[in-house]
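Only one protein chain is missing; all other protein chains are in place.
Moving on to chain A:
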Amino acid sequence: MKLKMLAIAGGLLAATALSTAGAKADVKIGLLGGVSGPIAAMAPAMIDAAQLAISQVNDQGGILDGETLVGVVGDSACNPQGGTDAATKAVNIEGVTAIVGPHCSGAVLAAAGSVTVPAGVTMVTPSGTSPEITGLDDNGMVFRTVPSDDYQGRALARTLREQGYEKVAVAYINNDYGTGLANAFKGEFEAQGGQIAGFAAHEDGKASYRSNLADLSSGGADTLVIFDYGDGTGLTILRQALENGFFERFVGGDGMKSDAVINELGTENLADYFASSPVGEASNALDTFNAAFTAVGGDPDAIFVTTSYDAAFMLALAIEKAGGDKAKVAESLREISNGEGEAILPGEWAKAKKLIDEGKAIDYKGAAGDHNFDVNGDVPGTFALFEVGAEGYEVVTNMK
């Protein structure tokens, strides 16, 4: 009986496989994100934004010879093992042409080093911000649409100095993201004449950080700078610091700009809490994206949605330009956005495809910026400092 059922199930499976094989082959790109793990609250909006780019491509005639572009979602869990597993599955089983993601720096470094670079698959991370990624030995195959934390850390340090912060303590999560951001911040803050009165890494997932906080506050700082994830350990640290009155003011990096912080701690307790994050410069491209993303029910102010969208749309353009050849995607990615050629705004797939088919140069102007990659595949960026207001995060000042 069991065998019979298995045979029937197998037959059905084969039948569906056959029926799809008859249609045109799809072009797949991997969408690897931290669906579970410490950035789980941010990941869905980011993946939705990438899916928006994919659906625009398909609505406007599809990719290459009218083929369908398919986004294959994988969970990189925001850690190196998860990133490697998800990338392996995307590259070896799904056979993706390129990858958007993974979301976290540690996952990017691990996936690039062990899977995508050896396999020759181009990867564009919308949120892997560690300075480590800049120096990665990647044969030019790893890009990002988000600026390095080297910029963010230094911009945050300068902004805090301008606002009169003298003495701060820094708590950072012990991974590639936290370490890179914290070191960039520390260097610039001290160079600007500020004092770092406590500087300590912490491990993820402990229940109490009060001893860490007591240790950090013993240096006499009145401000705690947290480089962690607001949906993970960063939330625990912020809660325990607020409850015990260790510090008067709190400043977070982009990872801390999570709605979980507001939802769990309450707006009324966060009057002295600020968070920095990359922002799109006001532009036509950004407005176009905002309108399109709002139309599909997305929140255009959610973190990293612009970079996620750009990463997916640019990869689609690059795949089109490369004629679907995996090996040429990286090269094409630079060509479609090098400041030369006709400007392409978010969503202008049909126009871009026509120009590419005619062999003309195009220059993508993304929602998050122009994305003219430098030799390391990095982009410069703009940042703003946010506070918590009645409507969620509100801009306090732009950071330079």
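Criterion: a contact is a pair of C-beta atoms (placed from the backbone, for glycine too) under 8 Å apart; a residue touches a chain by one contact, two chains touch by 3 or more; residues count from 1.
In the analysis below, contacts and distances are computed from a predicted model.
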For the chain that's not shown, choose its UniProt protein name out of "Peptidase M16", "Branched-chain amino acid transport system permease protein", "Molybdopterin-dependent oxidoreductase" or "5-oxoprolinase".
-> "Branched-chain amino acid transport system permease protein"
The listed residue (A:A40, A:V168, A:V225 or A:M256) that touches the chain absent from the view is A:A40
Which residue, A:D149, A:D231, A:D254 or A:E348, contacts the hidden chain when the whole complex is considered?
-> A:D231
Hidden partner chain, touching residue among A:E67, A:E94 or A:E264 | A:E264
Have a look at A:D26, A:D215, A:D272 or A:E387 and name the one touching the chain we're not showing.
-> A:D215
List the chain A residues touching the unshown chain?
-> 35-37, 40-41, 174, 200-208, 210-215, 218, 231-232, 235-236, 239, 242-245, 260, 263-266, 268-269
